[in-house]
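What follows is a structure written as structure tokens; I'll ask about it next.
Missing here: one protein chain of the complex. Every other protein chain is in place.
By written order: A, B and C. Residues from 1 in each chain.
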């Protein structure tokens, strides 16, 4: 649900907040794949920072609007994974935005490119997403 | 300069915040084009909401990093305008991100497509940007 | 649930975000009192901006923590209303923070002090909160 502080001076949801909505859906998926996220970020030697993000906005979102977010892995590569998000109005089903987020797999803390861990690939398969 | 609250759980600037940095540069340009922004949003019958936003991330930003943002109009169309942003490290000049924001001109409050006002086109010319 | 971008460089929830959590609970209450919030802010000639906000932090919140927020009107005055919030860990019940928000009733758009509307007082009574 769109919140009071997410509205900008033009009276609609600030465009960058749409990316936040999608990333929150991604966080829920990541927790399914790797377990507790606090422990993941404290202990894991790899990570999946964004290397590309893009959004197409169909209709502005307003205070109180409820948005449904559908997430799907669009490409699971050797060293990266791409998720696509479709945002629709929960009440009407009308399109609001589509978003594409490309994550590269890197070492942590070095941020050097490395292969996608098996647990990501296997987890997506287990969830029936690939 | 990257701020304390802009850092995420992975220890780097949250990816969507890069869009905010660019939009702040855009706001400064918009104020050059149309004058006082509070008055603009209170009185004008047109606006320029985002219809597309994309970013390519080259290197993560960390707390205290200073970023230089170069903005240029990449395309001034009949009903839209596209700005490109190049983010570099202020100290080293190293590339951090490139961002492209596409604004469509719409009526306010109706959000129907309409031609770009002359004051935008003329203002960009006056500033030597087109 | 604490989100990835809400964590600051110290690895815990940014202190000001606690106020956001409470205000979101307030927004849900306000919608119970006045109906659709988008319509409320577009049409009403009164509002309830904050004149005071304070928080006491007991324990830091970390990524993935789930917080229960209990809200109660602490004082319903002639021209203002005060809400108190208690934040506890959903899993353990441990105290996380207490927050107090004081709203003054003002005219909109003038922001001059005015009496609290009956619909706020009556709505709080109808919900059994006063």
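In this text, contacts are C-beta pairs under 8 Å (C-beta built on N, C-alpha and C of every residue); 3 or more make two chains touch, one makes a residue touch a chain.
All values reported here derive from a predicted model rather than from experimental measurement.
Interface note: of A:22, A:37 or A:63, the residue touching the hidden chain in the full complex is A:63.
Note that of B:20, B:59 or B:86, the residue touching the chain absent from this view is B:20. As for the chain not pictured, it touches chain B at residues 3-5, 20, 23-24, 27, 31, 36-38, 41, 62-65.
Considering the complete assembly, chain A touches the hidden chain via residues 4-5, 7-11, 14, 16, 63. Although one chain is not displayed, chain C still touches it through residues 9-12, 15-17, 19-20, 23, 37-38, 41, 47, 49-57, 59-60, 108-109, 111.
Note that in this section only the chains that are shown with their structure count from here on.
Chain geometry summary: the mean Cα position of chain B and that of chain C are 32 Å apart. The distance from the centre of chain A to the centre of chain C, with each centre set as the mean of the Cα atoms, comes to 28 Å.
Chain centres here are Cα means. That of chain A falls 22 Å from that of chain B. Each of the following residues of chain A touches two or more other chains: 20, 23, 37-38, 41.
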